[in-house]
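Apart from one protein chain that is not included, each protein chain of the complex appears where it belongs.
Chain nomenclature is as follows: A and B, assigned in order of appearance, with residue numbering initiated at 1 for each chain independently.
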Amino acid sequence: MRAELKIAGRMLAEIRSDLKRPHTFAHERVGFLTAGIVAPPSGGLLLLSREYAPVDDEDYLDEPGVGAMIGSDGMRKGLQMAYRARSALLHVHTHGGRGIPRFSGIDIRESRKFVPSFFNAIPQSPHGAVVLSNDSASGLLWLGPDRSPIAVTGFVRVGVPLQRFGGLQ
Amino acid sequence: MSPPAQFSPVRETWPDVEYWEEAGIPYVHFPVLRFPAAGQETAMAALLCPRRRDGYDTRLFLEQQISGRGQNWKRHTIRGRAWWTFSWGGVSADLPWEEILANHLRALQ
Partner (left out) sequence: MNWLSRQSFLGPNSAKILKSARIGIVGLGGGGSHIAQQTAHVGIGKFLLIDPDRIENHNLNRLVGGTARAAWRRARKVKIARQLIKGIQPRADVEIVCDVWQAALDKLRECDVVIGCVDSFGERDQLERFCRQNLLPYIDIGMAVTAVGPEYLVAGQALLSMPDEPCLRCVGVVTDERLEEEARNYGDAGEQPQVVWPNGALASVAVGFLMQLLTPWHAAPLSGAFREYDANTNTVRESPKWRTLGARKCPHHPSNDRGDPSFDIRLCSDGGSGVKRSAALWGRIRKIFSRS
């Protein structure tokens, strides 16, 4: 199944810049991206970025075994942002570097725990996780709480210049 | 995107309606609205705009054109879908939303 995520150029720049900020104890930063969805007649899903919100400093848990762990308040704020417009909710973090990034084993394990819970609040939309590099991205998308995730097949940066990158090319 | 108070009575009559917004303007989306048009019972998706836009105090948009009724039918795109609408002015935005709908449907009977 084809699933493409389009992100406005200005927003992608904001996300990359936000995730670069150091945190007092967390090794990496996390944010939430919401998206509207269209099901084109040619098939697949088109995700259209709506809003981005960084996880607040105080919502990180001091968990040295992982890059970043968010508390329930952080998750709740993300869900609130998505709930208003029944948006898809995507957990975003970056691995830096160049090329298509890979989800780590911990990324996948943790995503499997929290993403299905997003459906309790917003059952109408798919939800997932995105990992960025400095010039590319990968994504996993859950179409239901009890289903295996599918890969985001491609990303489009809607800016000047227009760029296609990442995912399964 | 919380619906205003005027939406509740509409939902009581048509439970499957949805509240939409575009550019901050409220809309009521009827997935299937049944109404008499040109002397026949008709069912189609409809979108009621209970606020001023494009020089009209309020407006009704339909999935299809009603032949023989309404004047100056035009296509519009709202929230990514194409709609038909006709010229029918003078339905005040101060009325309850069910009455706004009834007044627009009267033009199609």
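Convention: a residue touches a chain if its C-beta (ideal position, glycine included) is under 8 Å from a C-beta of that chain, and two chains touch if they have at least 3 such contacts.
Worth saying up front: this structure is predicted, and the values here are computed from it rather than measured.
Novice: Taking the whole complex into account, name the chains on display that the unshown chain touches.
Specialist: Hidden chain contacts in the full assembly come out as A, B.
Novice: I'm checking contacts with the chain that's been left out. Which of A:K20, A:R84 or A:R102 qualifies?
Specialist: The one listed residue touching the chain not shown is A:R84.
Novice: To test your reading of the contact rule: which positions on chain B touch the chain that is missing from view?
Specialist: Here the touching residues of chain B are 1, 16, 18, 20-24, 29, 31-32, 34, 43, 54-56, 72, 74-77, 79-82, 87.
Novice: Going by the touch rule given at the top, which residues of chain A touch the chain that is not shown?
Specialist: The list for chain A reads 1-2, 6-11, 35-51, 84-87, 123-126, 143-144, 156, 158-162.
Basically, only the chains that are shown with their structure count from here on.
Novice: Quick check: how many Å separate the C-alpha centres of chain A and chain B?
Specialist: Roughly 36 Å, centre to centre.
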